[in-house]
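Every protein chain except one is present and positioned as in the full complex.
And now, chain A:
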Amino acid sequence: MELKLSNLTKEFKDVAAVDHISYTMTTGVYGLLGVNGAGKTTLMRMLCTLIKPSSGCITWNGKDIFELDGEYRRLLGYLPQDFGYYPDFTVYDYLMYVASIKGLRPATAKQRTARLLKQVGMDKEKKKKMKKLSGGMKRRVGIAQAMLNNPSILILDEPTAGLDPNERIRFRNLIGELAQERLVLLSTHIVSDVAYIAKEILLMKEGKICVAGSLKELLAPMQGQVWSLDVSKEDAETYRKNYKVANVRIIPKGVNLRILSGQRPSENARPESVLLEDVFLHYLGEGMVEEDVSI
């Protein structure tokens, strides 16, 4: 089981949304991290055969996925970032319809739909119209539809976007359960979504993968480069200008800064253990997103 990206490029007019990416994935969860506009969705759309690459190729077990066509899509489950649905369908009808276009026989479709509805906690809502569901419920139906054909490749594009913290934890656990024996590619701009469950994490910036590896491998080079420092409010601004600051926290005597630096920024600075968001900031040059604070 091998999904291989070789020199993969997608250009829109003069802009390369995906720029010469080469990478190989097998079973397990792969976390794709990047800021908005990094090219994550374009990459995922190519992996789902929704758009063709400008150059390069994607192979599944050595065969081009666009040549495999339906044979490849039979193995695929996809939850897009903008998860669209048929507003007047009930949850059950929606899943049965998706099952039919995924080539499931009606008896199998009924079985799988019933099982997945329970698994995502939507069995009591199965007669509700899709348009009446909350954002979290829609996402759960989204993951259920992606799992209907028991896919070998599960591609989830920003699956936790718009969910509240409880929903996100629940969702993350669900993905962890589903990840056995399959390849899961999970795109997000929320660091903690992948920190706990990803086998490998890919950091994407301006269409390129700038760094990739396991959580341990990503954290290791950053050891000894993360510091905690208490300063006055006036000094805080100077530190923010001179260092990459991962976090700012108000304390009674002033401000606590989380600083990324190869050198100890101050005599009073205390070394801290490295977190994934520090790596995110280091490579992508932007701070963690707001949602992370609550996790």
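Operating definition for what follows: a residue touches a chain if its C-beta (ideal position, glycine included) is under 8 Å from a C-beta of that chain, and two chains touch if they have at least 3 such contacts; residues count from 1.
Here is the rule we use: contacts and distances are computed from a predicted model.
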Which of "Xanthine dehydrogenase", "Imidazole glycerol phosphate synthase subunit HisH", "ABC transporter permease" or "Sarcosine oxidase subunit beta" matches, in UniProt, the chain that is not displayed: "ABC transporter permease"
Sole contact to the chain not displayed, among A:M1, A:V15, A:L50 or A:V248: A:L50
Per the touch definition above, residue among A:Y30, A:W60, A:Y85 or A:F280 touching the missing chain: A:Y85
Among A:L3, A:L43, A:I58 or A:L76, the residue in touch with the chain that has been omitted: A:L76
Residues in chain A touching the chain absent from view: 45, 48-52, 69-70, 73-74, 76, 78, 80, 82-89, 93, 96-98, 100-103, 145, 149
